[in-house]
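For this view, one protein chain was removed and the others were kept in their places.
What follows is chain A.
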Amino acid sequence: MYQNGSSSSYEINTETTPFRVLVVDDDRILRKMHKMMLTRLGIEVEVAVNGKEAVDLHLAGASFHLVLMDLQMPVMDGSQATKELRGMGVTSPIVGVTAACAEKAAFLASGLTDCVSKPLTISKIANYLPAPSPNNHANN
């Protein structure tokens, strides 16, 4: 379902840690909607308003099972943030979420696991989310 890299400071123990997603988008409406979509599934969501914030979160020790990365953002865009995260050894799936279809190839080349078009729906990222369980959606 998602990558398990070699041992690094950004590897998550998937047995004991609740499923955590980082939503990176400069649009607060989209952050609110995407957060709600995931929270309703019992997933823990953190948000970042640009690529730099996403990188800083990881530098501060945060780790996530999935990162949803917008492309066009001020300060640091999604491509640059993805390159930096991969350079730091982050092996979590990073899924680009973009309306800018023309730039999708370049975005993918920055180290994304996948790229989906806006608007985001759960079905578009279902492969990267845990299967819902009867008792707890977030933990398998």
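The criterion applied here is as follows: contacts are C-beta pairs under 8 Å (C-beta built on N, C-alpha and C of every residue); 3 or more make two chains touch, one makes a residue touch a chain; residues count from 1.
By our rule, contacts and distances are computed from a predicted model.
K.L.:
Between "proteasome endopeptidase complex", "ER membrane protein complex subunit 2", "Histidine-containing phosphotransfer protein" or "V-type proton ATPase subunit", which matches the UniProt record of the unshown chain?
P.N.:
From the choices "proteasome endopeptidase complex", "ER membrane protein complex subunit 2", "Histidine-containing phosphotransfer protein" or "V-type proton ATPase subunit", the unshown chain carries the UniProt name "Histidine-containing phosphotransfer protein".
K.L.:
For the full complex, which residue in A:29, A:60 or A:131 touches the chain that was left out?
P.N.:
Of these options, the touching residue for the absent chain is A:29.
K.L.:
Footprint of the hidden chain on chain A, which residues?
P.N.:
Touch with the absent chain occurs at residues 26-30, 32-33, 36-37, 40, 72, 99, 118-119, 121.
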